[in-house]
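Only one protein chain is missing from this complex, and each of the others stays in its spot.
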Amino acid sequence: MKNDPAIHVENLTKMFGDFTAVNSISFQVGKGEVFGFLGANGAGKTTAMKMLIGISKPTSGQARVAGFNVRTHAEEVKNSIGYMSQKFSLYNDLTIKENIVFFGGIYGLPKSVLKEKTQALVDELGLHDHADALVRSLPLGWKQKVAFSVALLHNPKIIFLDEPTGGVDPITRRQFWEMIYREASKGVTIFVTTHYMDEAEYCDRVSIMVEGNIEALDTPNKLKERYQVGSMNEVFLKLARNIE
Amino acid sequence: MRTIIFLLVKEFKQIFRNKPMLVIIFMLPIIQLLILANAASYEVRNIRFAAIDADQTPYSRELVSKFRASAQFDFIAMYPSEKMGKEAVQQGTVDVVLHIPQNFERDLQKEKKSQLLVTINAINGSAAAVENIYVTSIIKDFNKTVQVALRNAADTAQKPKEVIAIPLFWFNPELDYTTFMVPGILVLLVTMVALFLAGMNIVREKELGTLEQINVTPIKKHEFIIGKLTPFWILGIAELMVGLVIAKIAFDIPMVGHPGLLFLFASVYLLVVLGIGLYISNFTETQQQAMFLAWFFAVIFILMSGLFTPIESMPVWAQVLTEFNPVKYFVEVIRMVMLKGSSLKDITPQLVKLGLYALVINALAVWSYKKVS
Partner (left out) sequence: MKRFRGFVIKEFYHIFRDKRTLVILFGMPIVQILLFGYAVTNEINNVDLAILDKSKDAETQKIIHDIAASKYFKISDILEDEGQIEAIFKKGKVKAVLVFAPNFDKDLITNGSAGVQIVTDATEPNVANSVSNYLSSILQKYQTDINKAITIPYQIVPETKMYYNPELKSVFMFVPGIMTVILMLVSAIMTSISITREKEMGTMEILLVSPLKPHQVILGKVFPYVFLAIINAIVILALGFFVFKMPVQGSYFLLALESILFIFSALSLGILISTISETQQTAMMTSLMGLMLPTILLSGFIFPISSMPVALQVISNIIPAKWFIILIKGILLKGVGIVVLWKETVVLLFMILLFIGVSIKKYKIRLE
């Protein structure tokens, strides 16, 4: 049990009618790993991720997340994971504090812990002056940081991040990755999709999805070696071009 | 249970933070209750009346003056020609035209019989029927006095037999329409607020993307539905309370039965309406679709509730359909309790039917909420 991977995927497939969005992908993510899940728009990243977090039923294949089968034990999976979606998804008409209390409450955190966590979170993000401001009024970068922290509230073993830094300025992006590393150092597994190839370099391993298939999966350095290029960006372009 | 409380707190904060919405939820129904209660009456009043008197005799003038004196008729004009009367009906300025032909008085005295022509704008058929009754009864009254005056010894042949019908209007002897309409309109307003709010709610979170965030939490399906249903349930009960207070203060509507009975029924009723709303919300993809469906059902529920037109008049198949109309039951029960003082036993059939309805529709609502697509 101890050596079980955090995420174990075998021949996972999702079809929408005739269209194969995810075509029999298989991979493993180890505990505490920062795993980059790359691919062009429409390559099937988000669909694959939705199956892993238990809100979309696989057409066929198996996936175990935190030791639970996503098909049969979706609710147990949900208890062990955190998720931050591509679409900003905190409540705009609630304050930062209220959002934290609400989501924490739904995950069943006891009152004392909720209070503690809220305080710690506000301290950590330096949002004292804004804790009671409606989320609507915050800049996007702050919102994303709050959303990330909310996804961490219940101490999940694995965190799924769907393009967490889309539309955010470089400085905030950097801060964001610092937060990601801090969590990884605590042993949390990170599963992240991104468009930014420089961010791919920060990952322990990356997979590149093209048209529903995983075309490559390795550490960034080994991938660059294999394709004999200098950056992840070029790796990505090469793979995408091969398909066309 | 704790999860549900967190959901409730969140929903209430969202509701009370949206000020324009609060105005719509509370002020709009109150204003409408005050205004519309007086609108919905089949009573036919202020009938616009015109006459053409081609006879110009004491009798013809007296007949016209009877109409002028009547409370139901608003005298508009005397027209010199039939053509002008026709035009007035066509333009919609007059509802009833009485045409007294030439020789009206002479025929009555000589031929012992006389004719009159009455023209009624009958587009509103039921109003026309009532207008006809009013017209006929004035003419009949006039006829009686004339008969008494003209009758001589030779004519006293036989007295006609008469059936005297005395109408008695129980529970509401003055046929006061507001007493009847206020409770009914209150039901409609509470229903619309509950149905529309619930109908938009989940699909709104779908559109904004927050539902996905909820779906990745381990929340149970029934917890979610209960958490969504309860705030609107409380809101609906509050709305009903406010409405009842207004009914008492502004319209002096009696409360013959026990108010507790009314709230008991309302609590089951709201579960049905909210369940329908949430089911619609789960079933649709956008708020626009949800609102059209909610609107579709709201119009059907309202027009087939028996409030504005009687259910007994509908064809049998339509009457069967109304069995599935929750509004029908509440309109019935609110009147039974408030005006007739019906007891729990009297309203048990409706209560049981709605209870079953609530179970089925909320089971559907829970089932149709899919955490996994």
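By letter and in written order, the chains are A and B; residue numbering begins at 1 in each of them.
The working rule: a contact is a pair of C-beta atoms (placed from the backbone, for glycine too) under 8 Å apart; a residue touches a chain by one contact, two chains touch by 3 or more.
All figures in this text were calculated on a predicted structure; none of them were measured in a lab.
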Shown chains that the omitted chain touches within the full complex: B
Touching residue (missing chain; options B:A39, B:A69, B:M241 or B:V352): B:A39
Option from B:N18, B:S65, B:S81 or B:Q102 whose C-beta touches the chain left out: B:N18
Hidden partner chain, touching residue among B:I5, B:A69 or B:L150: B:L150
Option from B:V9, B:A54, B:A77 or B:I139 whose C-beta touches the chain left out: B:I139
Residues of chain B (touch criterion as defined above) contacting the omitted chain: 18, 20-21, 24-25, 28-29, 32, 35-36, 38-48, 89-92, 95, 108, 112-130, 132-133, 135-136, 139, 142-143, 146-147, 150-151, 155, 157-173, 175-177, 179-180, 185, 188-189, 192-193, 196-197, 200, 204, 284-289, 291-296, 298-300, 302-304, 308-310, 312-315, 318, 321, 332, 335-336, 339-343, 346
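Keep this in mind: only the chains that are shown with their structure count from here on.
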Inter-centroid spacing, chain B versus chain A (mean Cα positions, whole Å): 56
Sites on chain A touched by chain B in the complex: 50, 53-57, 74-76, 78-79, 81, 83, 85, 87-94, 98, 101-103, 105-108, 134
Of chain B, residues touching chain A in the complex: 2-3, 5-7, 9-10, 13-14, 17-18, 208-210, 212-220, 371-373
